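Only one protein chain is missing from this complex, and each of the others stays in its spot.
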Amino acid sequence: MTVQAHVFQPEGIDEHDDLAAAKAAPGTTWTRVSDGTTDELEAVAETFGIHTLELDDVRNDVRNDVRPKVEQFDDHLFVLLKTATLREGETTFAEEIRTRSVGIFVGPDWLVTLSTQTIPAVGLVWDAVTRAEKRLLARGADFTAYRIVDAVVDGYFDVLDEIESDIEAVEEEVVGATGLDLLADINELRRDLLSVRRVLWPTRDAVGVLARGDLDFVDETTEKYYRDVYDHVVQLVELNETYRDLVTGARDIYLNSLSMSTNEVMKTLTVVATIVLPLTFVVGVYGMNFETMPELSWPYAYHAVMLGMAGIAGVMALYFRREGWL
Amino acid sequence: MTVQAHVFQPEGIDEHDDLAAAKAAPGTTWTRVSDGTTDELEAVAETFGIHTLELDDVRNDVRNDVRPKVEQFDDHLFVLLKTATLREGETTFAEEIRTRSVGIFVGPDWLVTLSTQTIPAVGLVWDAVTRAEKRLLARGADFTAYRIVDAVVDGYFDVLDEIESDIEAVEEEVVGATGLDLLADINELRRDLLSVRRVLWPTRDAVGVLARGDLDFVDETTEKYYRDVYDHVVQLVELNETYRDLVTGARDIYLNSLSMSTNEVMKTLTVVATIVLPLTFVVGVYGMNFETMPELSWPYAYHAVMLGMAGIAGVMALYFRREGWL
Amino acid sequence: MTVQAHVFQPEGIDEHDDLAAAKAAPGTTWTRVSDGTTDELEAVAETFGIHTLELDDVRNDVRNDVRPKVEQFDDHLFVLLKTATLREGETTFAEEIRTRSVGIFVGPDWLVTLSTQTIPAVGLVWDAVTRAEKRLLARGADFTAYRIVDAVVDGYFDVLDEIESDIEAVEEEVVGATGLDLLADINELRRDLLSVRRVLWPTRDAVGVLARGDLDFVDETTEKYYRDVYDHVVQLVELNETYRDLVTGARDIYLNSLSMSTNEVMKTLTVVATIVLPLTFVVGVYGMNFETMPELSWPYAYHAVMLGMAGIAGVMALYFRREGWL
Amino acid sequence: MTVQAHVFQPEGIDEHDDLAAAKAAPGTTWTRVSDGTTDELEAVAETFGIHTLELDDVRNDVRNDVRPKVEQFDDHLFVLLKTATLREGETTFAEEIRTRSVGIFVGPDWLVTLSTQTIPAVGLVWDAVTRAEKRLLARGADFTAYRIVDAVVDGYFDVLDEIESDIEAVEEEVVGATGLDLLADINELRRDLLSVRRVLWPTRDAVGVLARGDLDFVDETTEKYYRDVYDHVVQLVELNETYRDLVTGARDIYLNSLSMSTNEVMKTLTVVATIVLPLTFVVGVYGMNFETMPELSWPYAYHAVMLGMAGIAGVMALYFRREGWL
Partner (left out) sequence: MTVQAHVFQPEGIDEHDDLAAAKAAPGTTWTRVSDGTTDELEAVAETFGIHTLELDDVRNDVRNDVRPKVEQFDDHLFVLLKTATLREGETTFAEEIRTRSVGIFVGPDWLVTLSTQTIPAVGLVWDAVTRAEKRLLARGADFTAYRIVDAVVDGYFDVLDEIESDIEAVEEEVVGATGLDLLADINELRRDLLSVRRVLWPTRDAVGVLARGDLDFVDETTEKYYRDVYDHVVQLVELNETYRDLVTGARDIYLNSLSMSTNEVMKTLTVVATIVLPLTFVVGVYGMNFETMPELSWPYAYHAVMLGMAGIAGVMALYFRREGWL
């Protein structure tokens, strides 16, 4: 994508190719680099006085997996956010979620958004500015930035919704189940929530800084909008923690089901062995070959022994039923 | 419900249809929208200078499940509270409790309460103003607001009472029980407490802000009343945490009962098998068909063997009794 | 009990019936209501300018189970404390301890103590003032209040001593024990400590406020005495937490004893079955009725088989002994 | 021990019998009471203006088990520290460690150390002053106090070294062990660490106050020395927490060894029973006395059955080996 710069003028939105001119023009300028190359990012950075360290933060890689944050510079405000989407079929923890960094730079009458990837949340607001809500830029760079922050935060709700569905699926299966698959699902949920939490917590702090109201390029009238976003991030953080508790609850029930299954198995074995073993002993007695065993010649001995054993078995079965083992 | 506006006058309570006139009238005005439509809420908001973001907070939905809070605006104070009732037969975590939002807006000499649902706590205070305690509004909008906050907080005690009864029921059943039903009940209690906590914690913070005494539309004489409510919310929060500990204790006992049941079952099996198996071996010996087995022809061999086996069984039974397995 | 008012005069302690006169009299006045009715409390409250909300806090009931606290009012200081005693035979958590509230109100030259129940700690100091240590009131209302706070805090040591004895009793029994009774005792201790903690934590905060030294009616020379009490409450809080750790340790040992018992039972069963089952198979072989079984007619076959089986049993027993199962 | 007072003079260390004269003498005075009686403590306290409450803190008993702390008074600084040594053969938690209190009082040009027991750390510094490092007192009372605090803190390293040895001994034994003795050792370590923590945490806070540098009788040049001690106490606190984690790890391995032992026992039983029981059934079949059993008269039936059973046993053994149960 090439660099796009828009300037709000009373008569409409102007597109500019010359960044310096766009910045200098009266009206709020939004310069957007989406999916940008290093050259594009650096060109914009030079025009707007963005520090190399800030550019490094926008270029997200494994060694530089920067947390969302807000930094106040002399001539602009730097907001770094990350969007998050869950991944399927991941094999390492680092792959649990896919995050993309977006740098939002707010000057007195200009806004720059930089990213090395496509950020749908930024695209949504860009479309609003260029098509539906053309006077949005007129409310100031800080207000337009709020709209982007709001859209990024809204994206987290989708992630948590997805996790919530998974939790509900697990909760439905968990009672009585003892398979390793389900435990793997439960562990997978714990990892997802852990990954999302690593994005949400610093986002909450960053938005909190924006909402607190002592920053240079955020107008007082915009602060209440940031407070609104802050409410949502706090809600997301709490939801994440609550979901962790739910997953722990599901795991407890799973482990208990396993213990109960073992208990049931043992009861079955015990009932069978306890009834049959003594009877086997009895028939063993009358299988002995002693010459002198008076009972052997009694005509009804066989039937008496069979009846006796049936009696013993019945009494034991009753006992086990009373104990709740049968 | 239509919008209701009441103005306190020395000679009694006036009802008004014209909101602007009600606001302008001398005396404290309370405008109440209960079960309100979007149009009604917006009409009131316009008259009293309530921001769209505040209206959004009052309209509670899944994506905008705002936490209780207090926000100071230039011309009024915004208090958002939530009532809570436990639900039965819920199948997802989001349904554990039913919350309803109420916005309380306190101006210099006016009070507005907005809700899209019926809030019994507000109804109680409204009835007091219109029927029993007609001079309540004369104590100021902030004092009337305190009465509503107090009534909302009182409602949480009912919720915790209900949970307490459930905990006591579970504690009575838990010793010796090993069924999945009871574990489900215990987990259900954990979820209820989790849900209630999500309402109580931010309520405590919000009421704490009201009690701290540096807000614009809360009179110094009213603060001590808010401190009183604050004491109650703190008590509720502690109660909730304590109940969580009780539920954890009940769960531990339950799991221990299960382990003990398995232990008992194993003991039974071991005692029976350990006594009977050797005896079965003995009778097996004398069931062998060797031609030369001198004992077989001894006249009292059978009785001797039977007696010997009875002896072995008796000794073993004594041993097991001494070990506490019988 | 009727209301008692004492005024310290250089020449001794005066008893007063007229509260207003007692308050106005030169010298420090202590007005004490113990076991008071609502009327008595209200009469005193009116004389000394005590707010209805304060009276409500002193009247402790389930819905108004106020936490210990300190509140600074314009014309007096309000200290709410609670004494605690463990209960025996309790069936619900709310009954674990018996708490009694006492309100201590400190004015410039007067002290009021209000309670709806008998508070032994207050009685002790009252007796000191009236009998042994008559010049105590001369050191000021704040110092006399310190003495009461100190006596209340001392009472908590008795409660923790009682719990400590119970813990030691449990620790002595816990090794090797597997009965449900002991687990119930352990759970009971957890509940007791939970109940006591709910009193100790806010008491620590309240005494901390008294010790911090920026209150209106506490003299600088008295503050070091409150710091001394504060040290004790901190010690009590730590003791409570330490006891919780001890109880957790006892529970772990208990649960381990149970697992070990199951392990022992299984070993017994396995040893017996593993030795006896193969031998039973052997004797079964020679109990078969095949026409052609050459061994049957060998003259020493029977003795050879018996010896062989004894050998197998011996080898197995040695193996099990080496494995530590026997 | 009698009270000892030393005053540093340019020409050497003077010993004094008259406490008031020693205090008044130019040069830094160190008055030391070790193993002191109540009378001795009170005599010193009176001379140096030490409050009764401070004396009570130095006199350590069960009801007054004061935590290490620093208190700033108008005319001196009060530092209360506790030395700790592990006890062997203790039967109650209170006996896990033996603590001794020492009060260090720092005035403008005097130092007082009070204890009702012998404190080796104080003795070490006293010997340095009187023999090796005679100019130590010349660096000021606050620097000499630092040396005592440093020596007390060094003593904690010995305690943690002892515990570390015990942990390593337990870790070596824990794999594969299932005896109650080892669990008792593990629990003993938890209790030791709990006891030491109760001393270390408040010591850290106290030394932190000394290092923070806003106290009246601690010179700026001495503060960096207190910061050095503070580093060590923080290191000790972290070591204690780390050791707790190690002990928890050892306990987990122990419990797992037990579960694994049970698993092994069950496998043995299952393998034996699963191989032998079906064979016993087979020989039972041919031990039946039916008149018509054609196999009985086949000449090689016996050998065929024996071979068949060997085959079944072999197949089963192979299966169990493949499952890893054998």
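Just so it is clear, A, B, C and D label the chains in written order, and each chain counts residues from 1 on its own.
In this section, a residue touches a chain if its C-beta (ideal position, glycine included) is under 8 Å from a C-beta of that chain, and two chains touch if they have at least 3 such contacts.
It should be emphasised that the depicted structure is a prediction, and the values quoted were computed from it without experimental measurement.
**Q** Just to verify: which one of D:Val58, D:Val112, D:Leu269 or D:Met309 makes contact with the chain not shown?
**A** Looking across D:Val58, D:Val112, D:Leu269 or D:Met309, the contact with the absent chain belongs to D:Leu269.
**Q** Of A:Glu15, A:Asp35 or A:Asp56, which one is in contact with the hidden chain?
**A** Once the missing chain is taken into account, the touching residue is A:Asp56.
**Q** Considering the whole complex, which of A:Gly107, A:Gly140, A:Gly155 or A:Gly284 touches the chain not shown?
**A** Considering all chains, including the one not shown, the answer is A:Gly284.
**Q** Taking the entire complex into account, which one of A:Val175, A:Val237 or A:Leu255 touches the absent chain?
**A** If we include the chain that is not displayed, A:Leu255 is the one touching it.
**Q** Extract the touching residues of chain A with respect to the undisplayed chain.
**A** 51, 53, 56-57, 63-67, 69, 71, 73, 92-94, 178, 180, 183-184, 187, 190-191, 194, 198, 251, 255, 258-259, 261-262, 265-266, 268-269, 272-273, 276-277, 279-280, 283-284, 286-289, 293, 295-302, 305-306
**Q** Considering the entire assembly, which residues of chain D contact the chain that has been omitted?
**A** 154, 157, 164, 167-168, 175-176, 224-225, 227-228, 231-232, 234-235, 238, 242, 245-246, 249, 252-253, 256-257, 259-260, 262-263, 266-267, 269-270, 273-274, 277-278, 280-281, 284-285, 287-293, 325
Basically, only the chains that are shown with their structure count from here on.
**Q** How many Å are there between the centre of chain A and the centre of chain C, using C-alpha atoms for each centre?
**A** Whole-Å distance between the two chain centres: 40.
**Q** How many Å are there between the centre of chain A and the centre of chain B, using C-alpha atoms for each centre?
**A** Centre separation, chain A to chain B: 25 Å.
**Q** Name the residues of chain B that each touch 2 or more other chains.
**A** Residue numbers touching two or more other chains: 259, 262, 266, 269, 273, 277, 280, 284, 287-289, 293.
**Q** Line, ring, star, complete or other: which describes how these chains touch one another?
**A** Here the contact pattern is a line, an open path with two ends.
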